[in-house]
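Could you have a look at this structure, given as C-alpha cells, before my questions?
One protein chain omitted, others in place.
Right after this comes chain A.
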Amino acid sequence: MNIPKKTEVTIMKTLKKHFRYYPLYLMILPGFLLILCMRYLPMGGIIIAFKNINYADGIIRSPWCGFANFQFLFKTKDVLIATRNTLLYNLAFIVLGMVVSIAFAIALCEIRNRFAAKVYQSIFFFPYFLSMVVVAYMVFAFLGMENGLLNKSIFSFLNIEKIRFYAEPKHWPFILVFVNLWKNVGYSTVIYLAAILGIAPELYEAAIIDGASKWQQIIYITLPSIKPIIIILAIMAIGRIFYADFGLFYNVPMNSGALFSTTQVIDTYVYRAMTKLGDLGMAAAAALYQSFVGFVLVITANWIIRKIDSDNALF
C-alpha cells in the first residue's frame, strides 16, 4: 500500500486530536452503549413488518412477504378508526390544553392575593404526579356502574337514569379529553406562567401610562410576548400527533372492548394486535406505519418552525 505522505500525516493528526479527548470518549461510552442497545438495535426489528413471521424459523429465516402485512393492515377498518381517533384526540388535546392553560396562567398572574395564586398553582399541579393506573381508579370511582359516585349517589338523588359509562362509547371522547386536561393543565400552566413572568415589566408600565386597559395589555403585550413558546409547544405537539398516551387510552376505559370505537388509538391497536391477535407481522406493520408517519411529521413540523423562527427550530 502506498499512502501519500501528506494523507498519512493528516490521518495521524486527526487520530491524535481525537486521542487527546479520550477521557470524554470514556465518559460518553456507557450512555452510548445503552442507547445503542435500547434504541438502535430494536430498529432492526422493523424487518418483522416485511416478513411472514413464524416462530419455528425465527425472525431471520422467516420468508419475506413484501408489503403484504401493510395491505392486510389497511384492509381492516380498525386501523382507520384508530388513526382517526388518534388524530382527533390529539387535536382536541392541543387546542383545548393550550387555550385553558394560557387562560389559567394569565389569570394566576392577575389574582391580587399572591399567596392564593401559589396555592392554586400547587394544587393544579397535583394530578400531573399521578400514574395513569391511579387515574383509572379515580375515574372508576366516579363513573363505575354499580358503585360509582355519579350513578349511585348523584344521579339517583337527582332522579336521572343511570348511565352505563363503561359500555357506551359515546361518552368517552368527553371523558378522555377531560381527564387529559385535568391531568396536564397544571404542568403547562407552569410553563406559560414562567414565560409571562419573563416579560419585561417596562412594557406594561408604558402601556399603563398610555391608558391601556387590562384586556388591551393581555392582547397587545402578554400574548405576543409568549407567542414563541406557544408556537414551539404547538409544533412539538403536532410532531407527536400520531402518538397517544397509552396509559390514558388503555387504562382509563379499562381496556373495554365495547368502547373501542371511540377509545382505540394507534398505540393501543398495536399492543392489542401484538398480544391478543398474535399477528406479529401486522402489529409490526402498524407500529412502523406509526413511527414512519410520526417521523415525517416531526421533520415537517421542524421545517415549519425554521420558516417562522429559525432560532427556535429543534435542529
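To be clear about the criterion, a contact is a pair of C-beta atoms (placed from the backbone, for glycine too) under 8 Å apart; a residue touches a chain by one contact, two chains touch by 3 or more; residues count from 1.
In the analysis below, contacts and distances are computed from a predicted model.
K.L.:
Out of "Carbohydrate ABC transporter permease", "Oxidoreductase", "Chemotaxis protein methyltransferase CheR" or "Carbon-monoxide dehydrogenase small subunit", flag the one the UniProt entry gives for the chain missing from this complex.
P.N.:
"Carbohydrate ABC transporter permease"
K.L.:
Any idea which of A:Val95, A:Ile160, A:Ala200 or A:Ile299 touches the chain not displayed?
P.N.:
Spelled out, the listed residue whose C-beta touches the missing chain is A:Ile299.
K.L.:
Looking at the whole complex, which of A:Met12, A:Met27, A:Leu91 or A:Ala200 touches the chain that is not displayed?
P.N.:
Among A:Met12, A:Met27, A:Leu91 or A:Ala200, only A:Met27 touches the chain that is not shown.
K.L.:
Across the whole complex, list the residues on chain A that are touched by the chain not included here.
P.N.:
Touch with the absent chain occurs at residues 17-18, 21, 23-25, 27-28, 30-32, 34-35, 37-46, 48-49, 59, 107-108, 110-113, 116, 119-127, 129-134, 136-142, 144, 146-149, 151-153, 182, 186-187, 190-192, 194-195, 198, 204, 208, 214, 217, 228-229, 232, 246-247, 251, 254-255, 267, 270-271, 274, 280, 283-284, 286-288, 290-291, 294-295, 298-299, 311-312, 315.
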